[in-house]
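Here the structure is laid out as structure tokens; the discussion comes afterwards.
All protein chains of the complex are present and in place, except for one that has been dropped.
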Amino acid sequence: MMGAAAILFVSSPLVAQKKVERKIPLGMEGAVRIVNMVGSIVVHGWNKDTLMVRGTLGAGDQFFMGGGYTGAKMFVESANDRDPKPARLEVWVPARARVWVKTATASIDVSDVTGGLDLYTVSGPIDVTGNPHELNAEAIDGDIHITGSPPWVRAKSASGTIVFQGASSDAAFSTVSGAVKVDGGVFERTKIETVTGNINFSGQLDRSGAFDFDTHSGSIDIAIPEKTPASFSVVTIAGGITNNLSKTGPIPGRFGRGAELTTDVSGGGAKVSVRAFKGQVTIRRTK
Amino acid sequence: MTHEVIRHLLDDYVTGELTEDARGPVADHIATCEICRAEVESINQILTRAAELPKSIDPPAGAWLNIRAAIERDKSAITTEHAHSERFWRRPYVLAAAVVLVAVLSSGGTALYMNSRDHDASSARVTASNQGSESTPASLAAFTIQENTYLRNVAVLQDVLDQQEASLAPETVAQLKASLHTIDEAIFEARNALARDPANKMLIEMLSGTYRQKVDLLRRTTEMTRGS
Partner (left out) sequence: MKTSAVASDTIGPLPSTIGEEKAVALDSIRRAQSGDVDAFDLLYREHSGRIYALCLRLKAGDTSDATELMQDVFVRAWRRLSTFRGDCAFASWLHRLAVNTMLENARTDNRRNARVLPMDDTSRLAGAARSSGVELKMDMENAIATLPKGARLAFVLHDVEGYQHQEIAERLGVSVGTVKAQLHRARRLLRERLER
């Protein structure tokens, strides 16, 4: 990923609570890799071809940073892996950079990056503001909060919640038990799936878009503005369907359990497919 | 330059690879020599026909499925972010574990589902070919094969994760196990429903999707907990 010309690894001497400040040139679309297991990572996009980092390390930590004009990486190494101390890193990257961040429990905060983002955490929260061209955020336990309009976005968490406020042309959100809440603008392709987490979607559907909502037992609530052309296909094996969008009533499912609903709204358009094993599905107008 | 020498330069002449010095004399000779002219002509014909060959030929239809299957195998086994440094030291272990674990399936979660009566039908199909593609199985039979692939993948990943458990905080391990248990319960319910209604395509799709989520969660976790 980094065609670096010169690699410098500069290690800081051991001082308790030491401060870090570094600056190296980095191409406007360079790649940046940041690893810090505990504490916080804040990333800002800016208009310079420079990578800058300021931070505070925990006692005994060492900070390494190196790279060339096409790519750079930095990481914090703990004195004791079993008991890592929090380190705070604040990083400025060229806005169009491709940024890759990995942590275990540190919070990740990114703003004003328009390039690509790949953010991985186990249990820290991920917060993204702005419009990265591509955003991939993964957590096991952590919550993911996105405010902005990445054209392409993937967010996954097992037990954390995913909150998305913005618009996207290709979005996919997946959790096991975490709730997924989408509230925003126009969507083209959207896929939201949970196992037991509740799904709340309120947004505008592009009339040529495709939308998939899948859950095992979470509830699904879909709210769209008036006059949105959409074609709904809803199936639940053992749950119920409430249709506040049109006069079509759900029909009972196989063996008299569950329900199915096929209905066009405003002449039909965006294809919406909802599948719930036993969750409750509601489709309605935004208030 | 004699005719004999020039004959050996004709190829380069035709493709424009002669030096400026040589081009003149060769061109002059060709103008007066029928044999060389004919040869130049036929070389040109070959090159023309080569240029007219179709640039693109449709590969056999099944090729993509094989490629996809190989890629999916890659993804469920433990690979680095696109194996730039190929850390296949993991691979022999993972593959060996798979052979051992196929029958054992140690995790408590999978045991939960395995106890359902319907398992017997699928146990006969253990030697499933890897059709672990993401496409929805068209029938229960196809699904059973895919299910076995998922089970293998799950077993392998679970084993690797067990090895890495120490590197995760206890709360996270607990949370992860809870998530896996949640998925297993969903699989159990869906599996039972499918047993009562085997022709239900929707159910097959849902079940398939839930399996995929489990494999995905395990894969993501093992990737994340590997050293940075």
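General observations
By letter and in written order, the chains are A and B; residue numbering begins at 1 in each of them.
Assume a residue touches a chain if its C-beta (ideal position, glycine included) is under 8 Å from a C-beta of that chain, and two chains touch if they have at least 3 such contacts.
Just so you know, these numbers come straight off a predicted model, no measurement behind them.
The chain not displayed here makes contact, within the full complex, with A, B.
The hidden chain makes contact, of the residues B:35, B:67 or B:174, with B:67.
Contact with the chain not shown here comes from a single listed residue; of A:25, A:86, A:151 or A:240, that residue is A:151. Among A:114, A:231, A:246 or A:266, only A:114 touches the chain left out of the display.
When the missing chain is restored to the complex, the residue among A:160, A:184, A:197 or A:279 that touches it is A:184. With the whole complex as reference, residues 8, 11-12, 17, 42-43, 45-47, 49-60, 63-64, 66-68, 70-72, 74-75, 79, 81-84, 134 of subunit B touch the missing chain. Take subunit A: the residues that touch the chain left off the picture are 1, 3, 70, 95, 112, 114, 116, 118, 130-134, 136, 147-149, 151-152, 154, 165-167, 169, 184-186, 188, 204.
Convention: only the chains that are shown with their structure count from here on.
Here the CA centre of subunit A is 26 Å from the CA centre of subunit B. Remark: subunit A residues 1, 35, 37, 75, 102, 104-105, 120-123, 138, 140-141, 156, 158-159, 174, 176-177, 193, 195-196, 214, 216-217, 235, 237-238, 254-255, 275, 277-278 touch subunit B in the complex. Chain contact summary for the complex, subunit B toward subunit A: residues 84, 168-169, 171-172, 175-176, 178-179, 182-183, 186, 189-190, 193, 196-197, 200, 202-203, 205-206, 209-210, 213, 216-217, 220-221, 224-225, 228.
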